[in-house]
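Left out: one protein chain. Kept in place: all the others.
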Amino acid sequence: MSATLSHRGPARDAVVANALSRRRQRVNFLVEALCLLATFVGLAFLALILATLLYLGFSGLSASVFTTITKPPGSHGGLLNAIIGSLIQTALGTAIGTPIGLLVGTYLSEYARGSLLGEAVRFVSDVLLSAPSILIGLFVYTVMVSPFGGFSGWAGAVALAVIVIPIVVRTTEDMLRLIPVALREAAVALGAPKWKSIVFICYRAALDGIATGVLLAIARIAGETAPLLFTSLGNLNWSLSLTQPMSSLPVTIYQYAGSAFDDWVQLAWVGALLITFGVLALNVLARIVLRPRT
Amino acid sequence: MRLSKSLLVAALASAFALPAAAQQITGAGATFPAPVYAKWGEAAKAAIGIELNYQAIGSGGGQNQIFNRTVDFGASDAPVDADKLVANKLLQFPAVMGAVVPIINLPGIGADQVKLTGDLIAQIYLGKVTKWNDPKIVALNAGVTLPNLAIAPVYRADGSGTTFVFTSYLSVANADWKSGIGAGSSVKWAAGNGAKGNDGVAATVRQVKGGIGYVENAYATQNKLTTTQLRNKAGNFVKPTLAAFSEAAASGDWKGAKNYAVDLIDTAGASSWPIVSATFILLPTDPKDPARSANVMKFFDWAYKNGADIAKGLEYIALPTAVQDAVRASWKSDIKG
Partner (left out) sequence: MTQTVAAPAPSRRPIGDLAFEILATAAGVLVLALLGAIIVSLFIGGLPAFRQFGVGFLTSADWDPVQQVFGAVVPIYGTIITSILALLMAVPVAFGIAFWLTELAPTWLRRPVGTAVELLAAVPSIIYGMWGFFIIVPFMGDYIQPVLIDWLGDLPLIGFLFQGPPFGTGIFTAALILAVMVIPFIAATMRDVFQTVPPVFKESAYGLGCTTWEVMRSIVIPYTSTSVVGGIMLGLGRALGETMAVTFVIGNTNRISTSLFGPGNTIASLVALEFPESPAGSLKLASLLALGFLLFVISFIVLAISRLLLRKGKVA
């Protein structure tokens, strides 16, 4: 490897060597300083976003936000139905998407090594990972809302599930691949069939990583607006029925932020504050509680 | 994880619960009247027990949803073509009216000080008039000091009924606009920047010195934006006031309009505001659930009778009584119950 180094060979003249060394140290120092700066820039953006949300949203935070449903401008509404609607759809989307993603990830890691179908599934799952969420919403609208004649909480949950799947696939496959061969061999040696070794040994060993993936997926869908606009639509009233249109926090934010009325705009910022800190808390939780035991 | 599990249980339990009471109606469409529909809904729930869920997804979206019968009624700012109404078995009727107003940002100039004409605004948005001290603008505004500042036109980037109304007005006011660009919920703009929503336009105009934009009147009033005067068909300069809007609404040719698609742009009244428009409701003439359609009619009947003050409070204009009665007659004759 040393052949690729640019300053090779000992310098004969001590003065030259010293100058060279000083220059190399200076370059090194400069690069290190720039890297520190880059890290500061990244952290500064995060701090700026959080500060903005706190500044604009915190003053509107009150108990009534959590106890009152959305109301017309000037009627002192809250966000209760939007919060509950978001929780229900997010939970359902995760519940539908996680098992499928888990199975696909298992297939890719345990059964599809080197197979063409496996390559295709992996590729397609990665395409889904970066697919614009509005197109996913449009698709669910075409197959679930339009033919069955109505917007529903179910449709919203399914659209979110489609987003969950590729995230869980990616983490599951990555984590299963990290399971030491010795662990599988031990299971086989005990006479366990392959499926038992996967479910009871590998899943358990990979649990932390897979759970992180699921939490990341929840964090991602909790803030999604576009796929819900044309699936669960939104609901101004209190409704827990999944066959009816259902309210959600991101859609409510989207509509309130652009409205003419101060109280709606204020609620939009409160909602933005709630979602962001909720999502960030989930992420921090995922990393602290489920940190790999080393 | 335990939390989401218990939520899941709650969600599953509610999924199989009884469907909501028959008194609930769902509508979707135009963004512009959403606040007044929401307020009417709140009041109607208390008064007649009908619960309205109205979602502002855009006029085109509202048309699509009622074509597909995914909602009980659709709402649209632009009237739907007569043949499309027949093909999709729909009755169209107006719900309420509103106005669009120009907003500007010039240092030291307050609301309604600057006078403009539709023709001039069209030339600005065509990129032909580019400075605020252009002789054409100065000529209209004796006594106002207009700065040597570039005009920065701002328009709605999202397809919107507001843009449809505004470009309809420009098409009436300027022949080049009509032939070159035309009217639509989104058009091929010749100059300026787009911004999303009324709030986006307002914020961008506030941001850029020399900016000009257009927003719904409710938005301008609520946020105390700097509006302008406009010259109407009668040749008078008028300020954007509720009285001027109402006069425009009253001087529309309601009787001659098919499917209530009345044209309220640049009406002849002496003090009419020139950019006024109705927003429409689309109701199936062959409802699959007549009880829900009946509730929609009951709701708007109530709103016509009792909702005028709520509308006024939010800067909308209620329908003239004669039009309300005509709509009631259409409900009786056209909707199978």
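As written, the chain order gives the labels A and B, with residue 1 at the start of each chain.
As a working rule, contacts are C-beta pairs under 8 Å (C-beta built on N, C-alpha and C of every residue); 3 or more make two chains touch, one makes a residue touch a chain.
A quick note: this is a predicted structure, and the numbers were derived from the prediction, not measured.
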Fill in: Listed residues A:V145, A:V162 or A:L242, member touching the removed chain
A:V162
Fill in: Contacting the left-out chain in the complete assembly, out of B:A195, B:A218, B:I275 or B:I335
B:A195
Fill in: Chain not shown, touching residues in chain A
1-2, 4-7, 24-25, 27-28, 31-32, 34-39, 41-43, 45-46, 48-49, 52-53, 56, 100, 103-104, 106-108, 110-113, 117-118, 120-121, 123-136, 138-139, 142-143, 162, 165-166, 169, 177, 181, 184-185, 188, 193-196, 198-199, 216, 219-220, 222-226, 229, 250, 253-254, 257, 268, 272, 275-276, 279-280, 282-284, 287
Worksheet item: If you put the missing chain back, which residues of chain B would it touch?
Response: 57-61, 63-64, 67-68, 150, 152, 157-160, 181-189, 192-196, 200, 203-204, 207-208, 210
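Here is the rule we go by: only the chains that are shown with their structure count from here on.
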Worksheet item: Across the complex, what residues on chain A touch chain B?
Response: 71-75, 87-88, 91-92, 94-95, 145-146, 149-151, 153-154, 211, 218, 229-230, 233-237, 239-245, 255, 257-262, 265
Worksheet item: For chain B, which residues count as touching chain A in their complex?
Response: 1, 4, 7-8, 10-11, 14-15, 17, 19-20, 24, 26, 28, 34-35, 38-39, 41-42, 51-57, 61, 68-71, 196-200, 216, 218-219, 221-223, 314
